[in-house]
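Take a look at this one; I'll ask things after.
The block that comes next holds chain A.
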Amino acid sequence: MSTVFIAFQANEDTRPIIEAIMADNPHAEVEDQPAMVKVSAPDKLTINKATVEEVIGREFDLQEMHINLITLSGHVDEDDEYFTLSWNS
Partner candidate 1 sequence: MQIDLKTVNIEPKRKAFDHLVSRFGDKAASRYQEGSYDIQATENLHYRPTWAPEQELYDPNISRIVMADWHAFKDPRQYYYNTYVLARARQQEAAEAAFTLVETRALHQTIEAELGQTILDLLVPLRHAAWSANQNNVLISGYGFGTPFTQPCLYQGMDCLAVAQYLSRIGMLLGGTEALSVGKQQWMDGEAWQPLRRLAEDTLVVRDPFELFVAQNIVIDGLLYPAVFDTVIDGRFALNGAAPISMLAQFITDWSAEARKWADSVVRVAASESAANAAVIAEWFSEWSGRAMAALLPPIERAIGSDADAVLGQTLDDLKARLAKAGVTL
Partner candidate 2 sequence: MDMPVKKPKLGIKERYAFLTRDLGWEPTYQPKDKIYPYTRYEGIKIHDWDKWEDPFRLTMDAYWKYQAEKERKFYAIIDAHAQNNGHLNITDARYLTALKLFLQAISPGEYAAHKGFARIGREFEGVGTQVACQMQSLDEIRHAQTQIHAISNYNKYYNGFHAFAQQRDRIWYTSVPRSFFDDAMSGGPFEFITAIGFAFEYVLTNLLFVPFMSGAAYNGDMATVTFGFSAQSDEARHMTLGLECIKFMLEQDPDNLPIVQKWLDKWFWRGLRILTLVGAMMDYMLPKRVMSWKEAWQIYGVENGGALFRDLARYGVRVPKGWDIANESADHVSHQLMLGLYQWSFGTSFHAWIPSDEDMDWLSAKYPDTFDRYYRPRWDHIRKLAEAGTPYQNVGLAQLCNVCQLPAVFTEPGDPTRHSHRQTEHEGEIYHFCSDGCRDIFLDEPEKYVQSWLPMPQLFNAPNFGDVGKWMEWVGLVPGQDNGDYQGSQDQADFEAWKHQASAT
């Protein structure tokens, strides 16, 4: 088992993204640090566009994440509808 994580700047733009991640990834854990929010999960973590859109109430392009992304760990799989981090361990 290996941990994947993604960290964002802590601001109004990322709050709904974090909410969406927590809704879709039951094994994920949130860690609040100064000005930063880090979400970790065992082996795999998925961000779904549809879930984020539900939370924010507008169309969302997953690439908007780039503005507030800080760092990540794991192999990236980017698609129109989802963004996944994973390790094969």
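If you want to know what made the cut, all candidates are chains of the complex that A comes from, given by their letters.
Convention: a contact is a pair of C-beta atoms (placed from the backbone, for glycine too) under 8 Å apart; a residue touches a chain by one contact, two chains touch by 3 or more; residues count from 1.
Given the structure is predicted, the values throughout are model-derived calculations rather than measurements.
*Asks:* Check 1 or 2 against chain A and report the one that touches it in the complex.
*Replies:* 2
*Asks:* For chain A, which residues are in contact with candidate 2 within the complex?
*Replies:* 2-4, 9, 34-36, 63-64, 66-76, 78-80, 87-89
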